[in-house]
Structure formats: structure tokens, C-alpha cells
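Note that one protein chain of the assembly has been removed; the remaining protein chains are unaltered in position.
On to chain A.
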Amino acid sequence: MADTNKLTVRLVTPDRILVDQTADAVEVPSKSGYLEVLYGHAPLLAELGPGEVRLHGGEGGDQRFNVARGFVEVLPERVTILAESALKPEEIDTAEAQKDLDEGRKLWNEAGDDAEKYDEANAVIREAESQMESAQGHS
């Protein structure tokens, strides 16, 4: 490759390899907040939170993917994102996300004193909210 200052970005889901290309920069939603990775980033391993992976300066222009449940490995010249679900904004079913959101809120109200159930409900809510946001950002 002529341009050596490009990152190789891969987005892998259990079903397929969704993205395998180069980009200038990639934004990744880690559990504790978004981080942007450029070429030459220090090696890093992080758990993903629900949010958007954004590719900048990739082959097909800027791209966005809504991801949830996974983690990311960063090496100086390569970023690999593993996610259990990864959707393009136009693939998101807003009705489904809304249903999940309601479901999550219901769980939250019913959780009582159980910390485990609270965490679970919060996870469902956050995931649904992030999907809704991605979908709206698209339209």
C-alpha cells in the first residue's frame, strides 16, 4: 500500500466479517466512553458499550455502524472490533428498538432490590437507546 498511514479496520460479528478495509481514523464506543483511534495508537484492549463505530476516510467514505456487546483490540496499524451485533443505521428496526426500550423500562421498574436485574434492565435500555439514536441520526 502506498499510503502507510492508514489503519486496517475490521468489524467482525458472529455471522460475518462486516468490514475489512482501511481508514484514516475510527471512533469506537468503549464501555467507559468513545475513543478515537488514529494510526500509531498504543496497543489497547477494551470492552464495547452500546454505541456507534464510525469510520473516517475509509474507502467507501465515512461509515457508521451501531454495535453492541463486544470488544475491541487496537494495534498501531490495525483495529479489530468484535461485536455480537452490528447494524448499519438504515438496517435498524426502530419499532423493534422502541419495543426493547419499553421492555427495558418495564424490567427496570420491576427490578425491585435486585442489583443484577437493575444492571440487566439498564443494559437493555442503553442498547435500545443507542439504536434509536443511530437510526435518527441517519434520517
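Criterion: contacts are C-beta pairs under 8 Å (C-beta built on N, C-alpha and C of every residue); 3 or more make two chains touch, one makes a residue touch a chain; residues count from 1.
One rule holds in what follows: contacts and distances are computed from a predicted model.
Colleague: Suppose you had to identify the omitted chain by its UniProt name; would it be "ATP synthase gamma chain", "ATP-binding cassette domain-containing protein", "Transcriptional regulator" or "Thioredoxin domain-containing protein"?
Modeller: "ATP synthase gamma chain"
Colleague: For the full complex, which residue in A:Glu36, A:Glu59, A:Glu91 or A:Asp114 touches the chain that was left out?
Modeller: In the complete complex, the chain left out is touched by residue A:Asp114.
Colleague: For chain A, which residues lie in contact with the unshown chain of the complex?
Modeller: These residues of chain A touch the chain that is not shown: 12-17, 30-32, 35, 42-47, 69, 71, 73, 75, 80, 82, 84-85, 110-114, 117.
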